[in-house]
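Starting off with a structure, shown below.
Excluded from the complex is one protein chain; the other protein chains are retained at their positions.
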């Protein structure tokens, strides 16, 4: 049921991006504006991988913001994205998660569309002849051309599919920018991808909390025992925080070390387990891949809808699909490369135990996001404190900082006019 | 939790009833006004069949809009309808779906009412004598007469019970009008009815979508394989679309044919299954009943709450009970006639496999309504297109038209002032 | 999802406290104001018993209004109450219902607090040394002192813990007042308490309905068969209705009689079962305790969050935790005294069968509250009638009255400015 | 039906065979091997899905009412070919099986719960009720001669497509 | 109670008799034949419905605590005659029955789930937990000498009227 959200009056001190009002996580009016300005206008959203629909006629259901879409590959091999909503009387016509088809047929009255979204058939459009008269049909001035599905702009970047309801959005590569794009192309360099499977979770927190989580290099070495103990991610590592010029996208780049005790970064850290040893270490059987060129982990946030993960040998895209102001679906697509050998595939699958809704270093991210949302709900008037590493924005040469979060909110305030 | 709905500003082009804004299906403020103006004022709503409460003292729970009511038969045989809400402190006092009683007693403080809703007893009204003093009790000016249950106006038309919170509503027959009333009396001609049982479903879509569904003769031959394949309902049939003068009520009248292939109406219709044969045809063992006088199917919509179905030998009333702007309960009461022989009763029950939440030609109506609601939720600003058979309103001599839907929205806009 | 509540315009006739608009039970805006003015400002709320956290370091989760709090006993034995919300980024840090700890550590970034809520540790506050440079850390002007948990004011009255977000609230004893305080100290006279266990229910009705229920001496002898039949509570008893000077708190005090037939109070009362006998009477094996000094039952309402029950040998506190405008959690803590012998403890536990979500005289209270809420939802514009014993406020020498409810709404209107 | 006589009169083997029939029934439906479903019934059979309300009040209307294996096959055709619907997974939990001998066969009843899961949505409690069945020996195996699904969940969440 | 010893020590027949007792228990409650419910207990018996929280913390309070068949009968009277409530259907699912011999009788435990359905409403997950029971031979049949229902669902959706 739609309701009118509280009018937006935040007294948010100009450029105080180091303090974020709880209200931006709980206010329905703000959320509606976010959908409008981030998900439906001027931005590109992730909808899938080209490898998921390899053949002509293949399609899969996906989402842009709260709108269902269908991603399909036409007979010409071109990928198209249309909204999953019939032009006649609004039916969400596609109910199968994925498949192969020549046309989209709406079940209610069988209006049919080609994969590009053009209306190609309307039953009884010219009426039905009965004896000497013709019954009904659509008006003479009814034009198929003006009743197609809503078509989205599409860009495919090295196998990753992005779509936008806004056909005037700036080109995708410009939208992402060179700083972060460089790391995007480090993972997606055009090699053929091999989809390993999906994980899905519904997280009862505002969608931005997940963006923050992956722009927050402070928590991994503190919340995640495995990271700090085994040195996969901790404060004493050589890291780089990269951000695009507008502050919306980011890359957290780091290099694992050997873990173990360190007065600087493990003293008094309750999640650090000095004597922890695995009974079976195959889960952490890391093998360096040539294309890494150094970093063992790169976590990209492509605002507003995508996270790209490379954690040692585990790779995934993570799709953020908002579900109201206080929840979102988080869809993981794990992948490898078509030329991985069986050994490497097994390795990626084993390391997948660290990620997803049950993962050793990510199950608790969902938990803390849920607890944050509960905290915000308790006290409408307050604000979070994001002052680690100072109060300004931009990149950093280390991970002891919340600068990427501040950067995102700098951009956020600009677009949201808050 | 009550919330303030978005103020109603629809830019709905005057008399463009061939285009319906999604907003009317999703906006809480519009829904509140619908309840007020259609369900609680100036209209008659269905609450049950007299045959459900044959004996003095019989009662059943029912609903008018979102308000619970109790329908009862008094000692004098007269049928009364009262709101299920105690005048004292608001308790929904009746919790048994049906039964037989002399009075209604509220559990909380035992205020008691007769079946007409008059307050007849208030414990300790005159206080309680203790020694020489009298403790408490109601004030001297407290009048039983001014604290009865809310009574509804009631009209029983050939065994069908209608009620209204508005005692100034025009008489029921005038409200329905002669055009549709004629078909109402074709089914309900005063014969004694025999209730066969109930089906209940909760459909996650706006209540008007079900009214539209039964004012939409376009879809049956396209969505419902059984209709088009076995000729129970299709575009090449002799049909009549009847509407009352205000456009709110309607009758879809048609005559089955033999089905099978037809270039005009089955070519390219994916739901048509040319070679489909039933392994057991008893489900379609249709026998013509004398009172049909021709039509094999008549579907009546009595705005806003009732659908009356005659589909060959299957008969039912379908009660629409809204549950917020985006859902409604749909209560089916299947019936026959007291003088049906066992064979005819078995036939009606077998044909009931076509209807209800699992029915061969109605389970999918609920599904498409759910998908429509989802489509509307995706895109607040858009509108549906109802232009089959033109853009005007009124009846038709065929079923290749959406005129009945346009007619309903003509009336809707008038009353809703939208 | 937060939504803007309907602006508050009640036409509530000045000082007509004998009529209560349904709207106060269903309007989200009114509820928000109630939270603000009753639960978060100027009032004291119950959070637990000192006996639940007997040892230094013991803590338990509790709630004040809709805010989660943690109640703890410091090393010095002093009891503190803090909001369960991290000062950094809002995480509800405490997820275990009860336990023992030296500090509170937030899982997300390990900020740590002492039990008083003072921030005592922020990882990497001074940054992390890497080679010759120091990375990140908090700004130099960051003060631990200004980033503690939200601390509540606390008062412990003979073993019962109250807290307030408002440090300027009047002292607890003055807040409760002498009239009702006298009865509070009758049960809680400083003796050591023994916690027997918990019952929890979620009641789908507005929180005030439970306050009303325990300020309503009218219903027990009518709704509850056991009370009227066995004489535990009925209209012909010697009772006293006590209220504080502001009308918000109350004590219902009464003395059991032998039950049985009585023209005055059982005639026509359907819940009275003249011939009812228990197959096993141990459930009602009442033994008078010296400290009663007469009354067999005293039911206290300490507005807005606490009910204290003494029903013969059964004792409990009942904590009201609102869950939106139309529901609340009701948490029962049954207790006895440290010096009870095994026999008395068994007796209290047996009599506990009368209380709680399944209790012979309280399961139906939750039911009628649910039915009231449903009634209110049906008809926004109406009001309840609370005129038993007149239309004025204050105490009474008997129980045939709704004066305590009127008194509460007198106070309610004053504070709510409605 | 009130509770059947003690199953003591049923041999251990027979009891386990009945339990297995229930297990296979749930298994073929939850695996979506719908075409196997009619094979668990005798040619002449009754399958009815009945709201408890109608059952208790002696009203004859059923949500689904089939009287032959042919009708079951027609249903399978409908759910796979003709009834448009959003596909969903079902998961049947069955417990409290009571068995009593009856002529050559058995009378049995059991409690069931069906969980529904739609793609991309949370699992939901879909339909709960009891089976009241007549089971017979048929060509060396046990089959349902009569199967009644009396469901408590009278308010059906939109539609009921697959067998209960 | 930690898991009992292997049921291998219990004869197949006894195990099936225990299973049947559980089936009859659920059957009589879900069929609303409440008056039969006390008959499944011995005259001297214990029936307790306990929040897991109290059980785990060693707190003695129970939601319902009965100590004789008489008290069970008094409860039946209350739910049928004196406790005003909105009627609802229950549906008990029981699984994972573990049985161990104990003197003449048996110690048993099982997981249960109770689904609640109110008239005109959707079915809802109502109460989940475990049974921890003592079962004995009594006049040629098995009866509960002690039955503990330890429930996880500590936050009860309003009220608990019928036995678990």
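As written, the chain order gives the labels A, B, C, D and E, with residue 1 at the start of each chain.
In this text, a residue touches a chain if its C-beta (ideal position, glycine included) is under 8 Å from a C-beta of that chain, and two chains touch if they have at least 3 such contacts.
Predicted model, so just to flag it, every value in this text is computed and none were measured.
Though it is not drawn, the left-out chain touches A, C, D, E in the full complex. For the chain missing from the display, the contacting residue among A:78, A:174, A:276 or A:338 is A:276, taking the whole complex into account.
The hidden chain makes contact, of the residues A:368, A:385 or A:408, with A:368.
Here the missing chain is touched by one residue of A:19, A:151 or A:202, and it is A:202.
Considering the full assembly, D:124 is the residue among D:67, D:86, D:102 or D:124 that touches the omitted chain. Mapped onto subunit D, the footprint of the missing chain covers residues 12-13, 16-17, 20, 22-24, 26-28, 30-31, 33, 89, 91-95, 113, 115, 117, 119-125, 141.
For subunit A, the residues touching the chain absent from view are 97, 195-204, 223, 225-226, 271, 273, 276, 278-280, 282-283, 329, 334, 345, 349-350, 352-353, 356-358, 360, 363-364, 366-368, 370-371. Contact between subunit E and the absent chain runs through residues 2-3, 6-8, 12, 15, 52-53, 93, 95-98, 109-111, 113, 125-130, 152-155, 157.
Rule of thumb we're sticking to: only the chains that are shown with their structure count from here on.
Graph distance from subunit A to subunit E, where chains that touch are one step apart, equals 2.
Between the contact lists of subunit D and subunit E, the overlap consists of B. The minimum number of touch steps linking subunit C to subunit D comes to 2. Of the two chain pairs shown, A-D and B-D, the one joined by more C-beta contacts is B-D. Ranking all chains by how far their C-alpha centres lie from the centre of subunit A, first place goes to E.
If you average the CA atoms of subunit C and of subunit E, the two centres end up 31 Å from each other.
Inter-chain centre distance (subunit A to subunit B, centres taken as mean C-alpha positions): 44 Å.
The multi-chain contact residues of subunit B, meaning those touching 2 or more other chains, are 3-4, 95, 97, 107, 200, 202, 223, 271, 329, 364, 367-368, 371.
Multi-chain contact residues of subunit D, defined as those touching 2 or more other chains: 53, 84-86, 154-155, 157.
A complete list of chain pairs in contact reads A-B, A-C, A-D, B-C, B-D, B-E, C-E, D-E.
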